[in-house]
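First the structure, in the form of structure tokens, and then the observations on it.
With one protein chain withheld, the remaining protein chains of the complex are depicted in position.
Here the chain labels run A, B, C and D in written order, and each chain numbers its own residues starting at 1.
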Amino acid sequence: MASLEFLVIIALLGGVLAYLVGKLSKVVGASLTVLVSGFIFVSVAYFGLNGSLDASITYLPFVSFEATDLYLGTSFGILVTFIFFMVSFFNPYFVDKFKYPSLYSMFYLFSLAGVLGVFFTDDFLVLFFFFELVVWTSLFLIPLGKSKKAASWYYGFSAFGSFSLLFAIFVMRNTAGSFNINDGLSMVGGSDQILVFILLMVAAFAKLGAFPLHIWLPKVLGNSPDPVTSVFSGGLEKLGAFVAVMGLVKLAPVGPVIEAIDMALGQYLIAILGALTIVFGTLMAIRQDDAKKLIAYSSMSNGGYILVALTLLNDTSVSGALYHVLIHALASTAAFLAIGAVNRQTGTTKMSELGGMIHKMPVTYIVYLIAIISMAGIPPMGGFVSKWLIFQSVINEGMILIAIATFFGSIGSFLYVFRPLAALFLGQELPEFRKVIKEAPFFMLLPMIILSGLNIFTGVHPSVILQYINNVLAELGVTELGITTWTLSGNNGDLYPALIAVVFGVGVVIAFIIFIVLKKSRKVDLMDTYTAGNFVYTEELLHYSVDFYAPIERLYEKHINIMKDFYKGIAKKVQEFGSFVKYFFFTNKPEITVLWVVIVLGILLLWGDLL
Amino acid sequence: MIISILMGISVAFFGFVLQTSIAGVNRKIIGRVQKRYGPKWYQEFLDIFKLLSKRSVTHGWIFDFGVIMALGGIIATAMFMPITNDLMAFPGFDNFFIFVYLIAVGMLGMAMSASGSGNPLASIGVMRALTTMLAYEIPFMIIVLTIIKLTGHSSLSEIAMFQQTAVAGLEFSGTWFMIALPVGFAVAFLSLMGMLGKKPFETYIAPAEIASGPMVEYGGKQLGMLFIMHEITVFIEVSLFVHLFLGGAENIWIFLIKYFLVYTSVNLISNVNGRFKIDQVVVFFYKWPLLFAVMQAFVAIYLGWVI
Amino acid sequence: MSAVLLIAIPILAAFISIIVKKWSPYMLLFVSFGLVILLGYLPFEIITIGGFSAPYGISLVVDNYSYTALYVVNVLFFLVAIINVCNYKKLGTILLVSLAGLNGLMLTGDLFNLFVFLEISGISAYIITTTNKKPLATFNYLVAGTVGSILYLLGLIILYNMFGTLNMQDMAVRIAASGATDIEVALPFLLMFIGIGVEAKLLPFNSWVKGILGHSNKLTGPMIAGVYAAASLFVFGRLLTEVFVISDTFMLIISVILAFSILAGEAMAYSSTKVREILLFSSIAQAGIAVLIFVSGFTGYAVLFISLNGFSKVVLFLIINHATEVVGSDEVIDLKGLFVNNKLVGASFTATVLSLLGLPLFAGFFVKMGILSQLFSSGDYVFPAIILLSSVVEGVYFVKLLTKLWYKEDNLPQVKFELPLVYLVVVISLLLVVFGLYFEPLHEQALVLVNHVKGVIL
Amino acid sequence: MESTKFSLLTKEEVDRKWWEIGDFFRRNSLWMLMYCTGCCAIELPPAMTSAYDMERLGMGPMATPRQADVLLVTGYLSLKTLRRLIYTYEQMSEPKYVVGIGSCTINGGIYHDSHAVINQLDQYIPVDVYVAGCMPNTEAVMNGFVDLMRLIKSKKANGWKKYHKNNEWYKKNQIDSLGEVRVKDEFHD
Partner (left out) sequence: MLLYAAIILMMLGLYGILTQRNIIKIIISLNILEIGLNIFIISIGFVNGGVAPIFTGQNNLGSIGFVDPLPQALVLTAIVIGVGTTALGLALAKKIYAKYGTFEIDDMKGAE
């Protein structure tokens, strides 16, 4: 009977302990994070699944948990703790490169505690307490990486998001009288409901990194250290999805219903914004040279998928969205870990400087391959099932513009996930890496292999997890998805994922037989390729990785950082306003104060008769 | 389960044989068009078996594994393909999205092994293939969205049946979508040419520019297997087109005729065209075909004007 | 043991210390520590000086509000005194006089007496700031302070002329009884509002702040930004809750001033590159928030906010001023990487900043939640939006500052923090964390102060 | 006595049978490498067009040596071209055939006494079929291809086996005349 409060306290104390131990030896402190997050994940998963998490509170003063029929919170909780546990395997290997290693382990476990608190509470104020805790603890993880400015961008956007969430919480409290989540969301009505909807969406967009508030995502994920990036894209973005579920599904649809596609106006606007997120995420991901920034933009566009699916509110779409949350978490964490392993060996993730990693790091390559197959939504892996569900609902609603965006996103994702595969792993093996590189150590490979195994499992036999998601659907009040043990039934067709995998296996076996029967080929070195008769001796010449998708990039090269300039403009405006006020009010002359005193007095005296 | 898998393998084999022979016949027709005799009708078979009998070169395990994965993926997709109304391996599970995404597995396998071969021309070829795919896929998917929305099914055989018999309840049943959605048919035809990599959109196997693109480093059995994969891919795409727009087939003969007509018309058109530059392909598909596709979808779904 | 001793002892010590020059710093320490102990046994009562009853004589009011205020001001004063006693020996007497003035400010129940103590603490503040070696800035402060107190006196006299009494409680009763329309009362209250506003650093009237705090040292920084700021805000609170009757037009002007002061304060802090400027502009914004809470009538959380703010400002200004003295300039670029090799001071600086931002695990979070929930419950949506927006901007520039101070590889500023300062700073930040986790006492204190109704002595 | 009707074939017989079938396919779909060295290359386009229609015989042009079976050496071979030719020849997949078109490959043709051109191609790479004539007629080229097919049918077109068997001889000839085949920086020496 693990009690949630006990787990949160363990996480916090574990953090402090990791700090102290970290002072003695960095690696031991970091491996402590592995133990603590492992323990928390196992207890949350084991007790959560058979519903026996007890929510009694003894020590924490004003915190109140509730775990009985809270399937939504439990599913998110298990997922995010699992991601934290998997990524923590990387900590011992990366911690010696950080400037403040013991602080890193402490804040890692603090954000885990915060995440635990957010998902399992039924009280809004407690949710906000842990939400803010996650924000500022993860804030200090970012500057350990390459860029310091990323931290202030991150804090700016997520503070904006969490404070609008706080505003919504208090507005709901005014009508509902208490901070309870379900009452708050159900009892709010009229113009307040629109205000609450907008604010919740702002919070979700800020945390998910969706279209209007997405500037921080590539900056933070691109520049922070690798374990932090994986935790961000796998775990912390799911907070945004959690708030999005609250805003879009638990809250009644907002705005007048558009009869052509029988959807509320509010939901439709969010769907449009989600579609824009997908398109912009894909376009920006295609042109990135840094692999981490590329995957960051891919998690932005996947966030767009989740938003679009959540707004449609029928059985396939909401189950598709929740399943996509799981799939995206697994796939993008695996991809980030793989790139992290490469980063640890070579020190760079820039594709123009890397090449031919497969020869020395084959397992990392396989892990990355499975991850991108799932991310691109190709059958044997989980991504296909979730994208199939989302397409079913989008087509069933008949929304053409959003369908265009989803199709563009799914095909575009195939493009940009392939770019690191070709430029980073395959191609010529660059000489300076040939001697230095060796495969990642076992404990780094372990989480990657587990994640890829899960990627395959979720693709071949999804109904196990979809069964659990149906309970969440029931809790959210959405009609449940029709599932038999092996097949899924969408709006206009059934899917038999295991059959696809078997048939794919059969096809590969046939091809393998053809391959083996015929004569063995002669092994030739990579440099011995067709170069139209010329003799080429340097690998860089034969490795095509710079400007990989030049034809597409040329189309939209000129207007890339419109949004970035927009936000920089706002920052400049605030600065100008500050110096303007400073110029007016803070000169070094004594009579300024007297001048303003006289002005204020004048205003009041003239107030009576003028106005 | 085993019987249906064997049935699937035979469908795939039938597809391969059908497409290879029709391709041979087409080469003869093209020959005749150019006032020359053209090769024997089974020339394609000869080429493939000649390649399989040769001993070629390999650049490492990923080079071979990619080819195997490509051929395996495409064979798997072909196994799902319904030939006629009742002649299919897995009734009820032949969903449209399986075809679109399982072809992507084949594409990924070939792309992976091409980049693994270490030849820059291969990577450029793969990049062009993916870019063209991004271009022609969107209009095609929108038209298919309209079809699925109108018929209410996403499995190919149901769509085919929908077009064959006029069912009282359903509004537009009974007419081929070629006639029901004329603009959609034209756009789909263009995307089919893009899918098959026929002349105007043949940027990724451009022999003159990038020495046959991804296939630069292949010889012997790898090239043979890729040829088989190419033939089966063409079979999948053309029969997909037949089922979606020409109302499937009651019996095998109708299927063969429709299949032959579609493939030959595509081949003839492609033979009189030059080759686009890669930028032109992307811009071309995002101008008129996308516009017409959206217009057709809007008209068909919201205003209900279907012939 | 009555409250008058709180004023009498420092004055007496001040005069003695004039005679015995070299003992003045130790006398200062002894007296301020003594007063902190004395506060423990202070009965809650009204002391009328010289036996004259309320409207005629001066009365000192010791109720829950002034008790908390006294506690905060004396403790802060003592802490600042300990740190600076060794290198500002000759200021002993002045500090004693300012201690007397501050205690008087907190205690007095009479308006004119308030003016007198305002002047006493003001003049001692001007003298303290002369240690900044910036006479022109001190001169500005003097002119601004004097004009402010003159206006306060003018408003006071107009009130006396209209209602005949100078005692706060009596005045409140008479205003309510006389049924004077809000417009007539508006002018004197505005004059008094401006008078105290100059001292409480509200935006239009605080042009002296940049000169003083911009070049402050280890004494004037914490003293002006911590002790005097807290004292003047407490006085402001007492006036606003006890005496003022705010009409809607007057309220409109005040809310415009406050909103402008909060947002402009944050914007100015965002745009400044000197660390001390960032801190002083953010304290201007916080002063605006404090007055805003008083104007909306929630004294409980306002007091907590002011005391927390006072403690945090003392910590921040001590650290930054010490670092500036050693490094020579307070530009952010020169102080980059300050905390890399003094982690303890850095940790407490960070904890204090996070508590100022109102992030969880720190006391600031609970106080901010309290303020916002009360503002929302009174149905007002505009001011919470302003507060939240300003805390976003505040968060951004503080995070930018923190990342710069923590992360630098080469040629770090060689700054050594001596023991007493480190102890003080660590103790206060630990207090902030402890109260962040276990905030029951804060909650009771807030509730006790909330029902401090106008004119009722508890 | 075993039954004679159906005797178990030995391993070499099976291989030989397979090889014959392979020869049938290789004979009927010869892919030539579009690698035209000298002036006789002008004869190839007419062979492909409708007059002579090389495709009839199953022949067609292919872009890279990996894919091609037949290497057409058309015309004179300077030292630089010969280096590329040998490098390309080694990149082709077995079994591969070489057709020497024009008299320049046979005995140097009109350039037989020039300092920059080699006279006998056969010294450097094994040649299966020669087509004589200083610019042989298209019919002659087509006839050469048919001869090549006949040679394959009668298993005599095994130039590539010869290249493997006496490789040192070929290599020695190549080094003698070229210095080295895979040169590093040819354009500045």
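Following the convention adopted for this analysis, a contact is a pair of C-beta atoms (placed from the backbone, for glycine too) under 8 Å apart; a residue touches a chain by one contact, two chains touch by 3 or more.
Remember, predicted model here, so these are calculated numbers, not experimental data.
Although it is not drawn, the missing chain touches A, C when the whole complex is taken into account. The chain omitted from view is touched by exactly one of C:61, C:91 or C:147, namely C:147. Residue-wise, the contact with the chain that is not shown comes from C:126, picked out of C:126, C:260, C:381 or C:407.
Contact residues of chain A toward the unshown chain are 588-591, 594-595, 598.
Seen across the whole complex, the unshown chain contacts chain C at 112, 116, 119, 123, 126-127, 130, 135-136, 138-139, 142-143, 146-147, 149-150, 153-154, 157, 160-161, 166.
Definition applied: only the chains that are shown with their structure count from here on.
Once the centre of each chain is set as its mean CA position, chain B and chain D turn out to be 36 Å apart. The set of chain D residues that touch two or more partner chains comprises 64, 66, 91.
Among the residues of chain C, none is in touch with two or more other chains. Those residues of chain A that touch chain C in the complex are listed here as 61, 99-100, 125, 129-130, 132-133, 135-136, 139, 143, 148-149, 151-152, 155-156, 159-160, 163-164, 166-167, 170-171, 173-174, 574-579, 581-582, 585-594, 596-597, 599-601, 603-605, 607-608. Contact residues on chain B toward chain A in their complex (touch as defined above): 5, 8-9, 12, 52-60, 62, 64, 67-76, 79-80, 90, 92-93, 95-98, 101-102, 104-105, 107-108, 111-112, 115-121, 123-124, 126-128, 130-131, 133-134, 137-138, 141-142, 145, 148-149, 151-155, 211, 216-217, 220-222, 224-225, 228, 278-279, 282-283, 294, 297-298, 301-302. Residues 35, 64-66, 84-85, 87-88, 91, 182-184, 186 of chain D are the ones that touch chain A when the two sit in their complex.
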